[in-house]
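Since the structure comes first, as C-alpha cells, the remarks are kept for the end.
We show some of the complex, not the whole, and keep each chain where it was.
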Amino acid sequence: MAVVVTGIPRVPSAVVEAFRQIGVATIHEASGRRGLLASYMRPIYRPVHAAGTAVTCQVAPGDNWMIHVAVEQCRTGDILVVAPTSPCDDGYFGDLLATSLMARGVRGLVIDAGVRDVAALTEAGFPVWSRSICAQGTVKATLCDVNRPVVCAGMLVRPGDLIVADDDGVVVVERTQAESVLEKARQREANETEKRRRFESGELGLDIYDMREQLRQKGLRYVDAHSEE
Amino acid sequence: MAVVVTGIPRVPSAVVEAFRQIGVATIHEASGRRGLLASYMRPIYRPVHAAGTAVTCQVAPGDNWMIHVAVEQCRTGDILVVAPTSPCDDGYFGDLLATSLMARGVRGLVIDAGVRDVAALTEAGFPVWSRSICAQGTVKATLCDVNRPVVCAGMLVRPGDLIVADDDGVVVVERTQAESVLEKARQREANETEKRRRFESGELGLDIYDMREQLRQKGLRYVDAHSEE
C-alpha cells in the first residue's frame, strides 16, 4: 500500500529565496509560534542556514530503502525530510546519498534519526539536522510512503511545505502560509533592528515594552536585601 | 507574592577577577567537590570561560517575563542565572536580551532551559550555558522571584554567589567562601604544574600518588595473559 506522490506543488522558489536571509526564531514567531521541530534536532555543523521545499519520506526503523526512492523526487531547492515510523538512531544517511542529493541541487537533510560520515558531509558543506550521529548501517527491506504528510520530530510536515533551518533548529511553514509568514517575518526583523539599537544604548525591556505598570498590578514587590533579613 | 530583592551583597570584584584564570574542575575540587551544576548544562560555543557574580531569576515554564525584570538588577561583572519552576526547553533568551545584558557589562548567562539566536550570541561572544538550544518562543504572564535563592540544574545558587563556567560546565561558590576557595584553587594549580611536569617525563600516577602498596593491600593481583588461560 506504499505510495510515492509525484508532481507535488511547492512553495514558489522566489518565496523560498527570500527566506534565505531570515532566522528560524524569527520565522517561528512570525508563524504565531507554530511549526518548530523538537529541540533535539541539531545541525551537524555550525554556523549553518538553509531554506527549501520539503520532500517527505517515511522510513522503517533501521531501513533506509525509501530514501533512495525519495531522492528521485527531489529537485533543485528541496530539503529532504525523513521520519521513521518508530524512534531509531541508526545512521540512515551518509556520504554517498549526500553526493546524490547535491548532484540534484538539494539544500539539506532533516532527519528524525541518525546520520553518518559527518566529517565528509561537513567538509562538503551539505547541511544536516538530525536526532543523532551514528555509524550504524541500515537494511533495504520495507516500503513506506514518499511525499505524504509525516510527523517529523513532533511536527506535521506536508510535501512542498517550506523548511528553514539554522543553528537554532528547524521550522516548517505550511505551503499556503509561506508568503504571509514572509511578510510578517520581515516586519519583525525591521522592528527588531530598532529595538536592538535601543537595547544597545542601555534602555531596558521593562521600558521598551512598557512592563512596569503591569508588573506592579500583578503584585511584584521590590525589597532591599538588608531590610529583608 | 513575587519579590525582587535589590542591593544584594556580592563577592568583591577583585576576588571575581582572580577567578578568571582558573578552570571549573579546579574550583570544584578546591571547594571540596561541591557546587557543580548538572553536566547537561553545556556552553553554546567553545572554548569559553567566564567568572561573575550571580543575579538569580526564577521563571515559569514557557514564560520569560521575569528575565526582563532581572536584567535591571544586573550590573557589570554579573552572570545571570535563570531557573524554571518546572523543566522546560523553550528558548527563553535570545539576541535582544543578550544585547541588553552586554550593554550592562554582564558576563554571561546560565539557564536551566533553552536559548535561541545562538549564531548571533556566538558571533557577539556572549557566553551562555544552557540545557538546550531551542527557537520556541515564550510568553510574558507569570511573576516569579528575582534575587532569591534558586536551584539551578540541581545546585543551590544564592544571589551574589560566585559563578565560574567554562568548557567543562558551571560551578557555584558560596559568596562567603569565595576567598578561601580562591586560595585553595591557587595552591591546587601550583601543585598541578609540578605534577604535570612529572607526568610529562613519564612518571606514573601509581608512583606520584604512592598507590602501589595500598592497591596490593586491597588485594589487587597481576596475572600474565598466557598463564591465565
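When the chains are written out, they are named A and B in that same order, and each has its own residue count from 1.
Everything that follows uses one rule, which is that a contact is a pair of C-beta atoms (placed from the backbone, for glycine too) under 8 Å apart; a residue touches a chain by one contact, two chains touch by 3 or more.
These figures come from a predicted structure and were not determined experimentally.
Participant: Of the identical chains, 2 are shown. What's the total across the complete complex as given in this file?
Facilitator: Copies present in the complete complex number 6.
The definition used in the following text is that only the chains that are shown with their structure count from here on.
Participant: Given that chain A is a copy of chain B, what angle of rotation, in degrees and a multiple of 5, matches their CA positions?
Facilitator: The superposition gives an angle of 120 degrees.
Participant: Taking each chain's centre as the mean position of its Cα atoms, how many Å separate chain A from chain B?
Facilitator: One centre to the other, that is 30 Å.
Participant: Under the touch definition given earlier, write down the residues of chain B that touch chain A in their complex.
Facilitator: 1-9, 65, 68-69, 71-72, 89, 91, 94-97, 99-100, 103-104, 114, 116-120, 122, 132-137, 140, 143, 147, 159
Participant: Please output the residues of chain A touching chain B within their complex, sorted ascending.
Facilitator: 23-25, 28-29, 33, 36, 39, 42, 46-47, 49, 166-169, 171, 192, 195-196, 199-206, 209, 211, 215, 218-226, 228
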